[in-house]
Structures are given as structure tokens and as C-alpha cells.
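For this depiction, one protein chain was excluded, whereas all remaining protein chains were kept in their positions.
Presenting chain A:
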Amino acid sequence: MASSSTPKYNSNSLESSSSKRTLKDGTNWEQNEEIPRLPGETRVTDKDVIYMCPFNGPVKGRVYITNYRLYLRSVENDPVVVLNVPLGVISRIEKMGGASSRGENSYGLDITCKDMRNLRFALKQEGHSRRDIFEVLTKYAFPQSHNLLFFAFVNEEKFSENGWMVYNPMSEYRRQGLPNERWRVTFINEHYGLCDTYPSLLVVPYNATDDDLKKVAAFRSRNRIPVLSWFHPETQAVIMRCSQPLVGMSGKRNKDDERYLDIIREANGQISKLTIYDARPNVNAVANKATGGGYEGEDAYPNAELFFLDIHNIHVMRESLKKLKDIVYPNVEESHWLSSLESTHWLEHIKLVLTGAIQVADKVSSGRSSVLVHCSDGWDRTAQLTSLAMLMLDSYYRTIEGFEVLVQKEWISFGHKFASRIGHGDKNHADADRSPIFLQFIDCVWQMSKQFPTAFEFNEQFLITILDHLYSCRFGTFLYNSESAREKEKVTEKTLSLWSLINSEKSKYINPFYTKELNRALYPVASMRHLELWVNYYIRWNPRIRQQQPNPVEQRYMELLALRDDYIRRLEELQITNNSKIPNSSGSSASPSQMMSQVQTHF
């Protein structure tokens, strides 16, 4: 879906190659041989339009709309301009201009996308073409508002891997060495009776009974009690997550909660205090008392140390991203780029999230004390902090499969409200619940992978693919707000997992430089000197921002790898022939010198 005239060098298009082109219904579509379609994708309409490309000027073309995507192909340009946009990325559709305007193509359509771009089309007045397109787009881009199914439910793709098998909570806890004599698995939430936004399987201290858990639930916002996220195999310290305590204005206390936190503290066998990281700024935590929330006070929890991590709320993050879009789309701010970037605060927020996660990770690995992380509800900032800290501490999560497990566990199963934050299929573009919290997390991961280019098994394309399908609605992975809702909608039965797509063609997402290192804590430097704007994601639609694909360093390495393998193979062959004492044939002796010329070593 490159919007530039050079789709060949803009690699960040939503991949579409996996789709088998099965053009079932005939009509004029068959003449346009190269319109990609997924199994289950059906045509809805097509129209002549002018695409107002912000980079190349107006482009005359034909737009095709299916129940999954908007596809545009130019008719006169060379090279051909192509747009390939899943309808799921559409946030807002607006009409511009109209009858009162002059000119032939005076009916405009402005489409705001969730992935940092706008699409503008101009249409002719005849035949109500704009009205048709507007209605069709509105209907299929916002299926939730029209009582329609997400495309994920009609997608008939087939993959060699089943992504729903990637995450099994029991085997993930076993991998961590749990349950053990201090931590147990509880099924108290099997039918989401304790907490409807938590997964059914939870790990809690061995010394806390299910009855205790119920009492604690009454004192935690939305019943999100402290449960285990990660267990440090050496220090025995743990990362726990929860929501805020319901302290309120009157400063209520709850003996069960206090005792429960003490059990957690003791469970690592150390006498140290329990460290509580409240992700919010201090003032916000205080302000929350007014609505019944709050934080763990010193009096009630004498064995705990509380720190505020000063990470702002979802509204601040949303505004920050909006400002970022303003300076990079469609044109990158020419003058005062750096101060403009600073004024968006986007990287400052990234810095704070990373700083918080470093503190959590450091406390658990060297401070020898267990950590409890919460914000208000424990599904936004808390998910960011626990998952990033786990990424820093546990090298398993830096593999492709491990990262899928991490996302599946800390985000999807623990109820990050993807449906509300992204607004899947919902026309209410101004909904205050929307916020780029998950994008921010992926950005943090990218920053880490940038700082440690050999530490992650996956590459940048992997992260971009995840973000693309965060919006696309082609897979069930990110749909709905919680595990219970997903179960109700039978998501795993009726839709495909994004991990099926990725794991079926893993080689596309492999970082060739990955070096497996076990048990190595990875601390990024959360300094502005190292944090960078993720140009290949945020400014990828701009053809002026050159993306060298494939990355020359990577390419060189791959060449060398191929060369090495070739040598090893030849060497083996040679040894076999030498062993059987057959003299070399003249044909094979010419090739090594050819190979030699390709390696330029400087030693």
C-alpha cells in the first residue's frame, strides 16, 4: 500500500503477497489482473477517482473497494501508483467540497487513517459517485457500527502454522519454573467470576487462599488483584501486576489487601521491603482518591516502598501522537525539526516508559526485592511496564515466539482494552478511550532493538507487521477488550491469529544478527541522546525519507553467510573427493577464484 510512485523501494507496505488471488466473482475485475485479494474477500464497488497524492500531486486512477480493503491503481502514471489500504486502518471519513464548488472533480473525500496518514480523493459529480463510495466505505470500515462482522470472521486464509497454539498460559508459567513451593496456579477466575478483565488462569502466592483473593478483589479497582507476571529464576523475586487500591478520600484500609501484599513480599525468601511502582505521576494518584482510587499509603503498608513513575495518562499520549503526525505528515517539518519534535513530547514519553521499566527490571534482578506494578486500572501503563521489564530480563521474550507469548500474555490475556484503544470497526473517531498505548510499547521495543541490534530474533518488519494488523481487522488477535469477551465471540474458533501469518513465513521477520544469549539483562539507555524517532514507521509514507531496503549491513551479512555455507559445502565435497583420491576436475577449480573476488576483506 505504498502511496508513493515507487512502491518497489518502499518496503513497508502491508504485506499482501501471501494472498492467493482467487477471483471468484467475474465482472471487470478479472481484467485488472493484479488486484490482490484474500480468500473470503469480496468485491463491493469500484470507481474512477483522482487520488490527491500529497507527494506526487493528483493521480488519476480507479479505486476498488472490497469488504477488506481499499485498493487504488493509477491509470496514467509511470511507474504505476498503487494504494492498498485495509479498511480497518480508517478512523474517519469526511466529505469535502460539493455542489457549491466549481470544477469537474469538485467532490472531495478525506480519509483519516490510524497509521499516520490521510488519503484524499476527488470525484466527479455525475452518478453520485462520492455518495456511493462514502456509504460503502462507512459501512465496511466501521462494521461494528453497522451490525456487520469484522473481516477476521469471514477471512478464509489458510496457513501452515496455527498461531492460536503459540500461547498456552500453563506452559508459559512452567517455562518460568512455576508453580513451585511459593507460587501456585489458581482457577478461581475460570469463568471470569473474580475479575472479568483478567485471564482465567492466574498465579498467586502459595500462602494466599482463594478466599483471600476474593476479599482482596473487593479493594482493588475492577477486581484486578495483584497476580504474578514474571518470576526471576535466581533472585526468586517477582513482578506482580494489579490495579490501584480503593483508598478513596477517607483513606480506607483493607486488612486482607495489606496481608496479601505482605505474603507477596515474603514469598521471595528475603526480608527486604516490597517495592510498589505506581506508574502515574504523584498528583494524578492523589487526584484519583476523589473517585475512590488512590495508592498504598505508608501507614497501611509499612513494609512497602512506593515510587511514582510519572508516566502520563492515555489522553496525553493520544495528543502527543497527534502532534507528531502534524510534524511528519504529509511533509516533514522543514525548519526547526528538533524543537518541533521535542514539542510533541513523544520521545519524552517513550523515555519515561523505558525509564520506569528499567527501574522495575533492575529492582527485580539486583535489588532482590519483589515488585508490584500498577497504574489506575492496570491495563495500560502497567502492561507497558511489566512487558518491557520482562523483555529486559528474560531473553526468551526477545525471540519471535517469545515475543508473541509476551504480547499474548501481558497485553491480550490481561485485558489491555484493544477494542477501545484502537476503536476497531467503530465510527466514533473522537472517542476519548482511544489511545496509542500499544504503539508506544512497540516503539519502546524498537528503541531497544535499535540500541541492541544483535539481541532480538525479530527485525523491524516484524514490529511493523504487528502494528499494521493491530488495525487491519484481518486477524482476531487484537479484537475485543478481554479474554472473556473473546471467548464469548469464539475468536479462536472463528478467526485466524496474526501469529499464523508470521510464523508461516518466519524468515521474513528474522534478524540475521541475532545472537542467542541466555540470562542476560538488557538495559537500554533511556537518554534523548540515544532515543530516535522511528522514521521507518512514522514517516514511511513519505517517499523522500529514504528507506534503504534491504538494509546494506544486513545484506552484506547475508552474502557472507551464503558464502560461508558455500565454502563449507565445497570443502566437504573436496574432502570426500580427496579421501577417495580422485584428482580434481578442472571445472570446479575455476569457481573458488570467482568466489574470492566477492569477498573484500581488509586484513
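Just so we're on the same page, contacts are C-beta pairs under 8 Å (C-beta built on N, C-alpha and C of every residue); 3 or more make two chains touch, one makes a residue touch a chain; residues count from 1.
One rule holds in what follows: contacts and distances are computed from a predicted model.
*Asks:* Looking at UniProt, which of "Sestrin-1", "LOW QUALITY PROTEIN: AP-4 complex subunit epsilon-1", "Large ribosomal subunit protein eL14" or "Myotubularin-related protein 12" names the chain that isn't shown?
*Replies:* Result for the unshown chain: "Myotubularin-related protein 12".
*Asks:* Among A:Leu148, A:Ile263, A:Ile510 or A:Val535, which one touches the chain that has been omitted from the display?
*Replies:* Spelled out, the listed residue whose C-beta touches the missing chain is A:Val535.
*Asks:* Which of these, A:Glu181, A:Glu298, A:Glu334 or A:Glu493, touches the one chain of the complex that we don't see?
*Replies:* Only one listed residue reaches the unshown chain, and that is A:Glu334.
*Asks:* In the complete assembly, which of A:Asn84, A:Thr186 or A:Gln359 touches the absent chain?
*Replies:* Of the listed residues, the one touching the omitted chain is A:Gln359.
*Asks:* Tell me, which residues in chain A touch the chain that this view leaves out?
*Replies:* 4-6, 9, 50, 52, 54-55, 57-58, 60, 76-77, 96-98, 101-106, 108, 118, 120, 122, 218, 221-222, 246, 248, 281, 283-284, 287-288, 291-293, 310, 312-316, 319, 330-334, 336-342, 345, 347-348, 351-352, 355, 358-359, 361-362, 366, 375-377, 380, 432-433, 435, 451-455, 513, 515, 520-530, 533, 535, 539, 543-546, 548, 552-553, 556-557, 560-561, 563-564, 567-568, 570-571, 574-575, 578-579, 581, 583-584, 589, 592, 596-597, 599-603
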